[in-house]
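Note that one protein chain is taken out, while the other chains of the complex remain in position.
The chains carry the letters A and B, assigned in the order they are written, with residues numbered from 1 in each.
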Amino acid sequence: MTMYLPQMAKIVKIIRENPQIKTFVLEFRDKEYNKSFSYEPGQFMMVSVPHCGEAPISFSSSSTRPGTIELSVRLAGKLTGAMHRLQPGAMVGLRGPYGIPFNMKELADQNLLFVAGGIGLAPLRGVINYCLDKGGYGRITLLYGSRSPDDIAFKTDIDLWRKNGVDCRLSVDTATEGWDGQVGVVTTLLSGLEIERPRSSLVCGPPIMIRFLLPELSRMGFRDREIITTMERHMKCGIGVCGHCHLDNRLVCVDGPVFDLAQLKELAVEELGELT
Amino acid sequence: MAGLATTFGSGAMTNSIEEIGRADVILVIGSNTTEAHPQVARRIFSALDRGSRLIVIDPRRTALARRADIHLQHRPGTDIPLLNCLMRLILDDNLHDDVFIEHRTENFNELRDMLYRLDPTEKAAVANVPPAQLKKAAELYGRANKAVICYCLGITQHICGTDNVQTIANLAMLTGNVEKEDTGVDPLRGQNNVQGACDMGALPGVFPGYQAVSNEAVRAEFSGAWGRDLPAEPGLTILDMTHGGGKTVKGMFIMGENPLLSDPTLEKVRNTLENLEFLAVSDIFPTETAELAHVVFPAASFAEKTGTFTNSERRVQMVRRAIEPIGECRTDSDIICALARRLGYEMNYESSAEIMEEIALLTPVYGGMYHDRLESSWGLQWPCFNRSHPGTVFLHKYNFARGRGCFVPAAHQMPGEQPDEEYPFLLMTGRVYHHYHTGAMTRAGNILNRESPEALLEINPVDAESLTLASGEMLNLATRRGTIKIRALISEQVAPGMLYTSFHFTEAPINLLTNAASDPKAKCPEYKICAAQLEKIN
Partner (left out) sequence: MKGLILKKDNLVPLLRKIRKGGKLVAPVQNRHGDTLFEVIDDLDRQQLDLEHQAQSSLKPFFFPQNDPLATYNCAEDYSFEPVVSAEPTVYFGLRSCDLTAVLYMDVIFSQNGADTLYFARRKEAILISLGCNQPFAHCFCNNTGSGPFLEYGFDLQFTDLGDSFYVEADRARGEELLERWSYFFTPADEDDRKKQYQAVLEARSNFRRTVHVDPAVKRLAADPDLQPVWRELSDRCQDCGGCAYICPTCTCFTIVDQPLAETHGIRLRQWDSCTFSGFTRMAGGHNPVNHAEQAIRRRFLHKLKIDVEKHGRPSCVGCGRCVDICFGGVDMIRFIAMVNDLKLPAEEK
């Protein structure tokens, strides 16, 4: 049972990122555990909320900033709804970290193109902060698509990243009064963009976005190994047993969630259509 | 019920379920069999595996319809013109069974005259079915050596429900597909013991075994056994009670039923229940109805009681107590007996076996059903008149229960409500596989509720496009009686102009919307059809 037993963690702070997304800053109740806890960019935790069971949530923080962890949660179902109703001081259960992280060693010295849609920026936020804190990475470019200007999440982070030399470009599907940036899906931000080798693109967002983005990136000359994404699935155990997160002959919880396009092309991934 | 009683003399499935698997042609009408009656569907599948042919008549392209040799996707509420048309085509092709009609039936001339007067092309147009398909279906059913018709609530929950059933019976008799093994007409009963409840007289005008309360000899027999004078007048139908506004009856004891979600035009039901002087509810879980009750009796579940259930094929089967009732729960018979004693009627049975003995004594078709006989078998099928009677696999062998089968011709009747400019859609209601009735039990089950967590409104892609609607968007669904919020599911199962949803969900109580117009004979409300409009919620 120990493998399924959550560690209790206290919500120390809640940041409202947009109408649907909150970032929960958490601290394990067990001080020793909190101190020794470590994780890598791209991994996730199984989160317990009273009476709601568990759901997988990616780290939106970076282990380069120890002491607390951050999970950004979009309001989607029963568990996330209950989590959104919690106040600072409340407890949740956490077990993990799980999953294959981004290979940060391999990405060192590369120019990195991050492309995110909606809540997809949450896991990439952890990676960007990791790169900035550690240093040793090339130029960082972020393309971020939201539905509307009100839906743009992680605004504080984006401002900070800009100050630290990250080239952040934003687009919205539908503009409102006062928006003078790009309008359209996130792929429109790719036009005219040049990323020099060595390079990789890290992509995270809704399946439909990824489906359209992958061929665009290939057209720009990114090799399959240079296009890295994370897959999302319903999960229950997080440790490769329960079967829910099947992706062809892989399990997203232990063989992913990070996959590169070369790997994905070997698999039948229905939501991504025919990958060529 | 009423329909088959008039034509055949008995209102139950004529076959055993097993026989369906041996028919050469199976005609399924008004039944989403794979979702509502999987055990029947499995026989249909095995028949198909043997090479049998399947005709499905359903306004929706259900999973079973996809496997059919012929699917007649007709307009809801046009079963009579469609079936009459089939019969006319059978007559024209000389595929009817003269000998059977001559020797086993009566009143054929009236049907024949009516069929010869109708215009098949016009009827096909009314039903919105290609005439060529109808012709194929008529030939297939008409030429079948052994054919079975299965129908369900898609036939009965109409303003013309009884006439629908009689028309089905006409079709079966016309081709001689009844009274013989592996042929027949089979109403599929929904709830596991709805047949048993009907058998036991849970109908307004009959004692157990369909013995009319108006029959003096029958009444005398029951009075003798029960020691009380019994009324000769039929009681009220369910809508007379639940739509009575608290005037027709002043107190109610509702057992295992949740009218505040299941009956049409819920506003009227709520008004009635709130105006009762007294309401008691007995159920295994809290229900919407129980919330209004003055007294709630926690009832025992199937696993906590001993007795019998009667299934669709008239089979009476034992159920045995596996665990003691939990907490303060008591069995239904315990609750009734205790209540009767408090009301001054000494009702005492030492066991459910003793109750069964009383049933056998007073109910001829159950005359040979005793627990000791049922205990050691898969049950007995009524009629079973005495201890040595083996039970009855299929009804009307050699002779219809009423003597001769009676043809009762029927003409098309317009549904109680039709789409118009203001309410342009036709809304049908039904069930989903994962939930039972109002979900009092199934929505408490984790996996069942995960599989089907909310009501979905099926809408054709063409209509969705004209409303610029995507699957998953929320809608206001309105009829002349009310409005509910519901999520859209774009689906080719429904034809353009049609909508379909289920009634299991208290969050989207569809019976706020349904029409209380009901069949004048069976009093069954027209759940299947009403006119509706849609509006996207932004």
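The criterion applied here is as follows: a residue touches a chain if its C-beta (ideal position, glycine included) is under 8 Å from a C-beta of that chain, and two chains touch if they have at least 3 such contacts.
Note that the structure is a prediction, hence the values are computed from the model and not measured.
In the complete complex, the hidden chain is touched by one of B:Ala5, B:Ile20 or B:Ala41, namely B:Ala41.
Checked against the hidden chain, the listed residues A:Leu79, A:Leu214 or A:Ile228 yield one contact partner: A:Leu79.
For chain B, the residues touching the chain absent from view are 34-35, 38-39, 41-42, 45-46, 49, 63, 66-67, 433-434, 446-447, 450-451, 453, 472.
Mapped onto chain A, the footprint of the missing chain covers residues 1-6, 8, 48, 50-55, 76-80, 90-93, 207, 232-234, 236-237, 239-244, 246-247, 249, 254, 268-271.
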